[in-house]
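One protein chain is absent from this view; the other protein chains keep their places.
For reference, chains read A and B in written order, and residue numbers begin at 1 within each chain.
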Amino acid sequence: MNALRAILLRREMGIFVAIIVFCAIVGILKPRFLELDNLRVILLLVPLIMIAAMGEMLVVIARHVDLSVGSTLGFAAMMTALMFKLHPEIPFYLGFPVAIGIGAVLGLINGITVIVFRLPAIIVTLGTLYLYRGLTFIASGARQIDRQFIPSPLKAMSANSPSYWLPWIVIIAVVVVLLAYWFANHTRLGRQVYALGSNPAAAPLRGIPVTAVTLAVFAISGALAGLAGILYASRWGFVNPSNTGWGFEFQVIAAVVIGGVSINGGVGSVLGVVLGVLLLGCVSAALPLLGIPGTVQSAIFGLVIIVALVIDQTVRERGVQALTTTRGARA
Amino acid sequence: MTDASAPDLPLISARGISKSFAAIEVLRDVDLDLRRGEIHALLGENGAGKSTFAKILAGVHRPSRGTLALNGEPVEIHTPIAAQRLGITLIHQEPISFPDLSVAENLVLGRTRGSPLAPVPWIEMAREARRLMDLLGVKIDVNRPMRGLSIADQQMVEIARALASDSRLIIMDEPTAPLTPKEVETLFGIARRLRNEGRTIVFISHRLEEVRQLCDRVTIFRDGNKIATDDIANLSDGDIIRLMIGRPLREYMKKQGTTIGEVALKVEHLSSPGLFSDISFELRKGEIVGLGGLVGAGRTDVARAIFGVAPAQSGTITIDGKAVTIASPSQAIGLGLAYVSEDRAISGIFRTLSVEENITAAVPRQIAPQGVIRRAIARTLASDSVRKLRIRLASLRQPIGELSGGNQQKAILARWLLTDPSVLILDEPTRGIDIGVKAEFYEMIGDLAAGGHAILLISSELPELLALCDRVLVMSEGRLTADIPRAEATQESIMRAAVPRSSKTAVAA
Partner (left out) sequence: MTTEPALQPAVQTANPLDAAPARPLWQVVLIRPVMMTVVLLILEPIVASIFWPQSLDLGYVLSTFTLTAPLALMALVLTLVIIAGEIDLSPASSMALTACVFAAVLQAGVPFPLAVLICVGLGFVLGLFNAFLVVYLRLPSLIATIGTLTFYRGLAQVLAGDNSIKFPDWYMGLNLVTVLGIPVPDLIVTLAAILLALLLSATIFGRQIYQTGTSEVAAQHAGIRTRLIKTTLFVTLGVVSALAGMMFTSQLGTVRYDLGLGGELQMVLMAMLGGTYIFGGRGSILGTFLAAWLLSIMTNAMNTASWLPATQFCLLGVLLIVSIIATNFIYSRTQR
């Protein structure tokens, strides 16, 4: 009974219910929404956000934020695509280590700047958001890299046809989620990320390597954005210096905060973020079916970020209040 | 790590330990041996040096001079983690924790070594945590998050941490202050058992009764010196209090012949759950009323409530015969209140701004009658204050952070005098100030009262209260426990009211 109550009261439950209710309503209005074809659309919509959100989640749990994920995605995608364009003989799978490595380096640059100069991560990554985007332009000569240069096996990884029921990019996203779950809950470093975000002042007193943990979360966030970058090339078959990953950071952050990760650090779960991403995916997929123009999407993301922040803050303040009253009652 | 050789060799021997912060020496040449398997109390007034000494043992501070030996071997304890590795644990009054992690994780965190990707042994971790909790005889679900645990339970987790790392020296800094009598009993039971296992416990407390119940030996600190170490059985309560406060009274006395006028501030049944309850007193014009008690007794909370920083939940405040509600400092200032707060660095000064801006911060109407700042007025006000209070500075445009602590404090006092307050609340006004400037402060406070201001003086320094005040109120654990007129006030009488006797049921005056 108690266990059931605990499950029902989990924050993730709220998001889960929201997804069910939303899908039910849309399904009643437009039965096509729940058909297999449409579900597959959703399935192809979410992997990129899902992968980047896992990295962002760790950064936010450590009480930082990474605004540069969209630009990192763009840069990694562009560099990988350029490599394929200039050297078509390179096997497509080598693109993965390249993209991930480039992303990790960009993430490390964020982390080092935050640590060395003691600046708020949000300002640093606002700067690198534009810096990395600009580098993408310079590297590409402002030209899009078109379909013919992206290796076919790479494109096939996100092929959307009944013969490929489960496209590779979905499988990769699932693997990343499982790894993130393992990392966050079952490794020393993962738990240190939670500890750092939960009480940064106490972390050094308890022997937590603050610098290493901070660098690690930024590097992971960058690496996963890089992975999302090469998958972008796979999914869309082109890489454009201005469109690729533009505004992506807001979707990722929206997913993370809806998923119940607290911007005050220390709180957040992989399951919550997965549900957050799915909820956003459902909303994105439902809009065109409902005849709502796609332009509404970014307003919705913005609103969702604000609402999630407000909910997070109220939950926290109520928690603090409860704490002081129990103390008061004892005195 | 365990070392059974030479049982009479002390676990820790400290020799000539001194510690200075800036130029102020807070600990002077302390020699102290801690034996194996004893509970050793450190006693002393606030600021006597006992906590500093404890923190040196635990690696929080490093001594300016002196040596420490562990089991006869000289050691240097650079950091709290190094102390932990040597088997020394300090349990803070407000325990350190990671509120979002589980109890079991909090127990383990920072102790285990291994690669960053080493697996977290959840099951063994929980089993070990449960074993420690059972050992301590407390019922805490080790899988729940720390957030929301009572202070007592958080302390138990800290003690469990100490056990888990097999600490040989456990320092408890005023552990009983936030506990209920029953929790105190549990804690004492555990402490005795740990002693019987051969561990050493250092116990810092103000409660003589508890010290007598629990401890084997006591060491008394005063003004940064170790005064005495003896078996508790050899000392009476009277002896201990005398040793704690035995210093000559200062000669700064309140100027006599001040006429005490009508009531300026009246506080009735002021309560704020968890901080203080049912506080009632009166403050008359020309009167200096002291508010004594131990740190954490709720004195500052009362001041903050009166000044509107953190308004009380119930009770009434009357100023000059009119009942008022004060929800913010700006209202309080409008009603003629002024509050020199206890932590000057955080809630007093604007570090990087000029002395002039700091002094005139509370009187916007005077320096800018129509909203535009009149430089000449501001400068005159500030330089007059500087002259009157003898603030030593190079220039009015100097950032206040460049002044000494005493002069900063004078500038803050000057800020409030410009508002021409009828009631002035001074919260530890002379803390961290050297003796020469202190004397000036005492004179000023006397003059202010003579000028008809009503003054509430919060102080932990007994001589200060005795020398300056017409009456001394004493708080203990959130309640007023005494109202002692000047004639009857002695260090002993104040101490007696301040030290909580039987843990929670504070004796009314």
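As a convention for this text, a residue touches a chain if its C-beta (ideal position, glycine included) is under 8 Å from a C-beta of that chain, and two chains touch if they have at least 3 such contacts.
In this text the structure is predicted, and so the values were computed from the model without any measurement.
**Student:** Considering the complete complex, identify which of B:81, B:135, B:368 or B:439 is in touch with the unshown chain.
**Tutor:** B:368
**Student:** Of the listed residues A:17, A:123 or A:171, which contacts the missing chain in the full complex?
**Tutor:** That would be A:123, which touches the missing chain.
**Student:** Among B:37, B:116 or B:329, single out the residue that touches the unshown chain.
**Tutor:** Going through B:37, B:116 or B:329 one by one, B:329 is the residue touching the chain not shown.
**Student:** Could you tell which one of B:407, B:422, B:459 or B:481 touches the chain left off the display?
**Tutor:** Of the candidates B:407, B:422, B:459 or B:481, B:407 is in touch with the missing chain.
**Student:** Could you pull out which residues of chain A are in touch with the chain that's been left out?
**Tutor:** 65, 67, 113, 117, 119-120, 122-124, 126-138, 142, 241-242, 250, 253-254, 263, 293, 295-303, 305-306, 309-310, 313
**Student:** Residues on chain B that touch the omitted chain in the whole complex?
**Tutor:** Against the left-out chain, chain B lists 21-24, 26, 46-47, 51-52, 55, 61, 93-94, 275, 295-296, 298-301, 307, 309, 328-330, 332-333, 339, 341-353, 357, 361-362, 364, 367-368, 371-373, 392-395, 397-399, 401-405, 407-408, 415, 431-432, 434.
Throughout what follows, only the chains that are shown with their structure count from here on.
**Student:** Could you put a whole-Å number on the gap between the CA centroids of chain A and chain B?
**Tutor:** One centre to the other, that is 46 Å.
**Student:** If you look only at chain B, which of its residues touch chain A in the complex?
**Tutor:** Contact set of chain B toward chain A: 80-81, 84, 96-101, 105, 109-112, 114-120, 122, 147-148, 150-151, 178, 180, 273-275, 477-478.
**Student:** Okay, in this complex, where on chain A does chain B touch?
**Tutor:** Spelled out, the residues of chain A in touch with chain B are 183, 185-192, 194-195, 197-199, 202, 205-208, 212, 216, 266-267, 319, 322-331.
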